[in-house]
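Take a look at this one; I'll ask things after.
The other protein chains are all here in position, but one chain of the complex has been omitted.
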Amino acid sequence: MNFLSDIGHVLLTADLWRATLEAAALLLLPALGGVISERSGVVNIAMEGMMLTGAFFAVVADLAWHNPWLAALVGIAAGGSMALIHAVVSIRFRADQIVSGIAINIFAAGLTLFLVQRIFGLQDVGHVGQSELLPYINVPVLDQIPFFGRVLFQQNVVVYAAIVLLVVVQLMLFRTRLGLRIRSVGEHPQAADTAGINVYAIRYGAVITSGLLSGLAGAFLAIGISNTFVPNMTDGRGYIALAAVIFGKWTPIGAFVACLIFGFGQAIYDANSVIHVSQYLLSMLPYILTLVVLAGVVGRSIPPAADGVPYAPENE
Amino acid sequence: MAHSRLKFLGVAGVALMLLAACGSSNNTPAAKVYKIGLVTDIGGLNDKSFNHLADLGLEKAKTDFKIQGDVVESKSGDDYVPNLTNFASKKYDLVIGVGFLMQTAMGTVSGQFPTVNFAIIDGAGTDANFNDLKHPNVQSLYFSEQDAGAMVGALAGLLEKQNKAKKNAGVISAVGGISIPPVNHYIAGYKWAATMVDPGIKVLVGYSNDFTDPAKCKNVAANQISSKADILFQVAGGCGLGVLQAAGQAGVYSVGVDADQKDADPSVIASALKKVDIATYTAIQNVVNGKFAGGALTFNIANDGAGYALDNLTVSADIQAALDDLKAKIKAGTLTPPADIPA
Partner (left out) sequence: MAAIRRIAGGFAVPLGSVVFAFLVGGLIVAVTGGNPFAAYQGLLCGGLGIACSTTTGENPALQISTTIVFFTPLLMTGVAVALPFRAGLFNIGAEGQLLAGSVACTIIGIKFSSLPAPILLPMVLIGGTLAGAIWAGVPGVLKATIGAHEVVTTIMLNYIAQWLVRFLIVGGPLQAANGFSASTPIGAGARLPLFLPNDPGLVIFGLPAGVYRVHTGLLIGLVALVVFAVVLWRTSLGYEIRAVGQSQRAARYGGINVARTIIITMLIAGAFSGLAGAIQIAGVDHNLTDKYFNDTTGFDAIAVALLGLGSAVGILFASILFGALHAGGSVMQADAGISSSLVQILQALILFSIAANFLRVLRFPTLGLRRPAKAPPRATTP
């Protein structure tokens, strides 16, 4: 079985795992945002749209100002702005959060395409110069460790940021007072309100944060991994991130595990030039694997009790 | 926006001509404004490759001829028939379909409107079994992408052989979008020429199954680079830009496709050119000059419809000579790059 040995060889290369971690980090950022948002009780399926918006504006800013850090900030802000729309519609207008989320995704897809045509017309969207991208950083000394050095310490700056954020969010949610407040707002908003917590502020903050994180992911994709904007370049990653959130039972660590599985699948698939088996069957791997793990290990995923229910206190 | 400006110009132009015609006592009729409809494929107009080039050809024709050019982007395969039918039903003088994927749609619509002229890039009007229906009102604009692929393949082979590439392990690669003929023609020429020039060379071929997501192609390329490929040929449209980028980041060489992609990344040393803009322009020109005829036009290296460009690289005189020699031989027909990827 030729392909088994091919896969075996590929599995032993550090590059595969490096690519896995990179793809996982790209998914992790929106997933963290989704976790925070849903823990506060606001269903957020708009990661796809927020990422795409972030990607677009990051590229536009980088082309204009030739500064990846500023451009990343613009991307982050763009994601946050999309999230703000979702927040206002869901929290202030108490709209159905699924409708709002879907609407954001459609809006982002249409808006970015529309703006591409309006701003660039017939021209190419343009490429960001090599030196103006979010840089890959080789951590000195550590990156010389055989195998693990390549996997862990030769990544893009955003990947390192994502790992840090993973730890920060996990600790924040489960070990700090802020996290306790967020979770209580998501489980029993009435009780939290009575206890003096500002439910609206927490929820707004959580949703906007999810937008900032998704925007960062978009910027990473557009001016870190890639160097231009291509319509619909996010390609469903926002929905995968959503699946990761649920799969991970609304915990950052759990979501990260799911992101690793998907990242691995992506990386294995991209190695199709050197593995001699149908690339299409190969690409089903991460999805089948997720189903199996979900069925066998994860089981029931119970969301926060007040997830998706707009807060309407009795005395209003 | 270009179209309202154009319409204004068109109307103003016609008005001026009518005035001129009234002013003079001659009997030349007012010049006819030809209506040209362009239906793009799903990549959209900013795909940096052939939809964009077709549009460029249309724009050039607008400056040279009195035409009204309208463009519709197909968002999905569902749109091919309605978009082609819309133009045909309005009796446009020429309806151009861009892309191999809309052949059956072209076959259907051109059969329903035998008096309307059609042109299709990369294909023919076919039936559901992809047999060419040979409708007399359809002009196929074919490209011998393998000619272009061969030129860049020869360049790659020569560089490897003379150890002028970056890693010089004798491995080059190509990343295709989807395994369809226009993509495979390029790769076929590439592999054929490289192997001819450097018989020991290894050519890796991978597909991303995507024409839009650069990150996907970047990863496919990264895998090839870790298998020691140091010249990567992208044949994947918008996705393929990721290949160029991966090469740049790894410090190896890359080759662009369809249009000259030298600005896409400093690692681009050449681009395989497919002059879709010239083909589009030619088709429109034929209609305007009353010379439209059904059948097939082939654009290849002999009539400069396909070719290559060197980017960001100066080659030594002997490599240039070898390339010129190959080009002459292909033109003359002494050497013919294959259309299918050699084993």
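The letters A and B name the chains in turn, as written, and every chain counts its residues from 1.
Here, a contact is a pair of C-beta atoms (placed from the backbone, for glycine too) under 8 Å apart; a residue touches a chain by one contact, two chains touch by 3 or more.
Values in this document were obtained by computation on a predicted structure and should not be read as measured data.
Of the listed residues A:Leu70, A:Leu84, A:Ala109 or A:Leu180, the one in contact with the hidden chain in the full complex is A:Ala109. Residue A:Phe247 is the one among A:Phe153, A:Tyr204, A:Phe220 or A:Phe247 that touches the chain missing from this view. Set against the missing chain, the residues A:Val99, A:Leu142 or A:Ala201 yield one that touches it, A:Val99. Listed here are the subunit B residues that touch the chain not shown: 1-4, 37, 42, 70-79, 81-83, 85-87, 89-91, 101, 104, 108-109, 111-113, 128-130, 178-181, 184, 209. Taking the complete complex into account, residues 43, 85, 89, 93-100, 102-104, 106-107, 109-115, 117-118, 236, 239-240, 242-243, 246-247, 278, 280-281, 283-284, 287-288, 290-291, 294-295, 298-310 of subunit A touch the chain not shown.
What we mean here is this: only the chains that are shown with their structure count from here on.
Subunit B meets subunit A in the complex at residues 2, 44-46, 48, 52, 55-56, 59, 173, 175, 204-210, 212-216, 218-220, 222-224, 226-227, 238-239, 241-242, 245, 248-249, 263-266. Within the complex formed with subunit B, the residues of subunit A that make contact are 10, 13, 15-16, 19, 23, 26, 113, 116-117, 120-125, 127, 130, 136, 221, 225-228, 230-233, 235, 266-267, 270-274, 279-280, 283.
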